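One chain of protein is taken out of this complex; the other chains stay put.
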Amino acid sequence: MSFLANASAFKPSRLVRSALLASVVALSGFVAAPVDAQEIRAVMHSGIRVLDPVITTAHITRNHGYMIYDTLLGMDENLKPQPQMASWEVSDDGLTYTFTLRDGLKWHDGGPVTSADAVASLKRWGERDGGAQMMFKSVESLEPTGDKTFVLKLSEPFSYVLELMAKPSGLPTFIMPERVAKTPAGESITDYTGSGPFKFVEAEFEPGVRAVYEKNEDYVPRDEPPSWTAGGKVVKVDKVTWVVMPDVQTAVNAINGGEIDFIEQTPIDLLPLLQANPELTVEVLSPLGYQTMARLNWLNPPFDNVKIRQAAMTALGQEPILAALVGNAEYMKSCGSMYGCGTPFATDAGSEPIMSGPQPDKAKAMLEEAGYDGTPIVLMQPTDVPSIAPQPVVAAQLLRQGGFTVDMQPMDWQTLVTRRASQAGVAEGGWNMFFTNWIIPEVWSPINNPMLNGGGKEAAWFGWPNDPELDEMRTKFAQASDEETRKTIAADIQAHAYEVVNYIPVGEYTIPSTSRNSLSGMLKMPVPVFWNVEKAAD
Amino acid sequence: MADKATLAAAEPVIRQRFLPKIEVSRLRFAPTLAAICLAVIVAAAILAPLLAPYDPIAMNPMERLAPASWAHPFGTDPYGRDVFSRTLYGAQISLIVGLGAAFVAVLVGLPLGLLAGFFRWVDAVLMRIMDGLMAIPSILLAIAIVSLAGSSLWTVLVAITIPEIPRVVRLVRSVVLSAREEPYVEAAIAVGSSLIKIMWRHLTPNTIAPLIVQGTYVCASAILTEAILSFLGAGIGTETPSWGNIMSEGRLYFQLKPGLIFWPGLFLSLCILSINILGDTARDVMDPRLGKGRNG
Partner (left out) sequence: MFAYIARRILASVPVMIVVALFVFLLLRLTPGDPAAIIAGDMATPAQLDQIRQSLGLNEPLVTQFVTWSGQLLSGDFGRSLISRTPVLTLIGQRLEPTLSLAIVTMIITLVLSIPMGVLAAWRHGSLTDSAVMAVSVLGFSIPVFVTGYIFIQIFAIDLRIFPVQGFKSISEGLWPFFSRIFLPALTLATIYIALIARMTRAAMLDVLGEDYVRTARAKGLSERVVLFRHALRNAAVPILTVVGTGFALMISGVVVTESVFNIPGLGRLTVDAILARDYPVIQALILLTSGIYVVINLLIDISYAFMDPRIRY
């Protein structure tokens, strides 16, 4: 219903209306020619600002990485590592990996890709990726042995090397020229030469407005059919432009009007505006969605007390939080697995407290037993990130119903990420609790999952659990050689993590993409990529 | 004359300078209507706990984005909270911010303006600082302050008030500058009255009328700025409903649920409109000189 429907003062007369329409027709002679059929105009989930896919784990920068860089290994839809730039051989003792680069790999500036480039890139990656840091502790040497070959030698067993190098998210192993990879890991690169299927058009880059990629004519794709990040990356368009539309409402109108071809993330609430249009396809491209979760700070009271952490988990429930965040049963599901549901290590071990829904009375009883003194929980709420703003609001209500005193503090995301790094007490700018989201490939194993690190103040992720037992189990996982043992250890780790309330998963959701029907061949995978996509005339 | 003209030209709040008075005599019903309107809003704010059918922050995710109905006259928001209740409570925030900003701006600006008008050396330093503050676009300054210092009601109030202070200082200063030349003030100085006495007895009374008028504009502009800040996501948090943040949370849905923006927007507009009309009226009634002869 239009809110002006009753305000007759605003109703234009028929005459005015036809006059206006007539002037539109008159002016429409100026309409610009239709966009080039070989250009895909896409609205991604955010504008790209950081162009270094190793310094940041931001998804938009990772997506940029997949456009212009290639990775040594790819991961196929069965979650198996596959050769992409390089193939490998493993010695019988499992300690020596020999990688060989395939033929035809060229940088965008024409130079050949060499093993020195690969080694330098891996080393930079090893300084910034959490899993890779763990791996490099067991690495004895990583050296080129020829123009096309290099060798990774382990000092002790670490059976997760290929999985880490092939992982599609977090920090994938994007390979850069050695001169670029030599940039200190804490400094952003400024040379955007890659060897991937697209080239970055630096001259047309406008942060916050648009980023432009053109087809890399020299790229030699693999012969296999594409499967996730493995297989042939065949580019079928000339150009891909990422257009930034911070208000997704604009994007919805723009795709309805044919001005853009693709929206990576469509807000569920706006689907009615899109589903009526027969020219559009709304579908979930990632078979694995997102995990949304709460992290409690182990350093500050009251969550330094494990019993109170358990009470908080008991007070929360997945359904109400998902309902406020997603609000549409088709795109959300409860899931007790810290590794995501539908993944190799998925298990419901230990998840009972959060999967039983909100239990306010039980939580109150637990709080009483734990001697909770009413210390307010400082719960940080980011006001400017729609995918994380609702969770704290609902959680605050649930925690209050469970007997907690909650001080929900709204702040922008930037303040939140700054403040969550503070290990100080609450009075000195510290915190007790916040929420964030991960895509499932970032949490799907005890090695990938950033929260499952018990390294305390020095090494653990924000919230800093000091949990040596967890780290021991994690090392065992990394060294286990067969799949079954790994699964058992993963389940034990999860049961333990729930027991001590390492973090609280509050459910999974998926986000549909919208594309105009002129696009075809969009790959269904956790990362939006633009190879294999064709565009017909609209 | 010259100095006055220069000052006047630099005055960024155009309203109080350039707004010629409305012919209130011809629109007598307007102030009455505005007063009634404002009274209703004040009553809504004070009586919100009694009038609101729901707790403004109690959510019900199962009933999110419900259309208007008898149970929810303005519908519900994305958290399933009652928009009518939130709008009523939102009046509280707007009035607190409006009155608070006007009060604090005068409280800080009056003494600074008195000092600047009286002492040349204070004037030189203070007015440079005030010029600098005024040169920063107030909305950007406010966004920066809130974004950097956290979004509570108090930071928002501070962020809104700071840019208003220079305007009050300027106003008071110009009143003092002209009052100083008056024989009774010169006489008071000559007989050696204490400074505080001169300022309090002779200068401050002159500032009251223009300050009340100025206060209404600060109030209206503060309410507006709060709404803009909230609307841009740099305002008060969602657990404190304000007209601005209700609208901000409704932005995504404005094609599907226009009521989320329309209702708080209507109240906001009426509130500011009423205050502006009352301000114009106050100017006409309290100080006829303000309405005329200030145009250059």
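By written order: A and B. Residues from 1 in each chain.
The working rule: a contact is a pair of C-beta atoms (placed from the backbone, for glycine too) under 8 Å apart; a residue touches a chain by one contact, two chains touch by 3 or more.
None of these values were measured; they are calculated from a predicted model.
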Chain not shown: contacting residue from A:72, A:120 or A:244: A:244
Which of B:172, B:236 or B:268 contacts the chain that the document leaves out: B:268
Touch with the omitted chain, as defined above, among B:133, B:153 or B:209: B:133
Touch list for subunit A against the chain that is not drawn: 2-4, 10, 12, 17, 20-21, 24, 27-32, 49-51, 55-58, 61, 128-130, 170-171, 184-188, 190, 205-209, 244-247, 249-250, 253-254, 257, 259, 384, 412-415, 417-419, 421, 423, 429, 436, 438, 442, 450, 459, 461
Those residues of subunit B which, in the complete complex, touch the missing chain: 1-2, 5-6, 9-10, 12, 14-15, 18-20, 22-23, 26-27, 128-129, 131-141, 143-145, 147-149, 220, 224, 227-228, 231-232, 234, 247, 254-255, 258, 261-262, 265, 268-269, 272-273, 276-277, 280, 295-296
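We take it that only the chains that are shown with their structure count from here on.
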Complex contact set, residues of subunit B against subunit A: 57-59, 61-62, 64-65, 67, 78-80, 147-148, 150-152, 233-234, 236-239, 251-256, 258-259, 262
Interfacial residue positions of subunit A with respect to subunit B in the complex: 1-3, 247-249, 267, 269-270, 272-273, 320, 323-324, 327, 381, 383-384, 386, 389-390, 393-394, 396-397, 408-412, 414-415
